[in-house]
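Sending over a structure as structure tokens; questions will come in a sec.
Shown here: the complex without one of its protein chains, the others still in place.
Order of writing sets the chain letters: A and B. Residues in each chain are counted from 1.
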């Protein structure tokens, strides 16, 4: 056991960009491997990361919510890059470069984080605004209000807004 | 009183995006309601959030500053989205979704933060570069250098760069 045991990493995952979610999940996996506790609180665009691709519902959605659900990425791997045109690099190019180095994809890091016991929260207010049902998220994700985030963050050694 | 009393939340608000300012102000309101102290240090694009819509000055501005002042958002509610084209969602659509859920707008959260005693700073260097006068900001905003931010952040339980 490393001396990082009992230390807490807490991430407020606001971004729904593929390239910004990568470091969030690389850190989450690395921290768990060092024995740290890890909490990821998903808000706004970050909700797309913990969407369950097999359980999308269109019941009880109003018009905007249905449009929104049908247009937005259905799972982590479908997220866009934050800079589609940064230096002309596109997501295909980034994924090719990752494959050339046998680097895992975002879905792999997400799977790793789930297997290693990272604790996931989904922001209740964001879910209401975006029209997400709890059933559309990965089953272990807990819906929580902002005070749960603040209580976790107050106790954490590392807080990051990504 | 909650045990969060005397804990400090410190936000370096760099972003001038409507969707990124929302979580900053939701956290600020939530933290004050839990009895935490909250400091928001506005730099660069974040200065637009604390611009006073009733007190814009064009005296003592050079050409670039005048162009800049006339083209940029005059208050918090006029800020753009970080992802105008993310999944085709525009700001009108987001505001409609928020209204459908009776969720407050950014100006409401800003008003709440001001009423609840959140402490606001404006970065002096950013103001100089962008040509902002102190008189153009909300009256309670204090102009400060980077060392004030660092001293506050050193003492805070939660530091976020948004």
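Methods note: contacts are C-beta pairs under 8 Å (C-beta built on N, C-alpha and C of every residue); 3 or more make two chains touch, one makes a residue touch a chain.
Please read these numbers as outputs of a predicted model, since none were measured by experiment.
In the complete assembly, the contact with the undisplayed chain comes from A:7, out of A:7, A:91, A:116 or A:155. Only one of the listed residues, A:107, A:144 or A:158, touches the absent chain: A:158. Looking at chain A, the residues touching the absent chain are 4, 7, 9, 19-20, 22-23, 26-27, 30-31, 33-34, 36, 83, 86-89, 93-94, 96-98, 100-101, 103, 157-162.
Listed here are the chain B residues that touch the chain not shown: 12, 14, 16, 43-45, 62, 64-65, 67-68, 71-73, 80, 125, 128-131, 145-147, 149-151, 153-154, 156, 159-161.
The definition used in the following text is that only the chains that are shown with their structure count from here on.
If you average the CA atoms of chain A and of chain B, the two centres end up 25 Å from each other.
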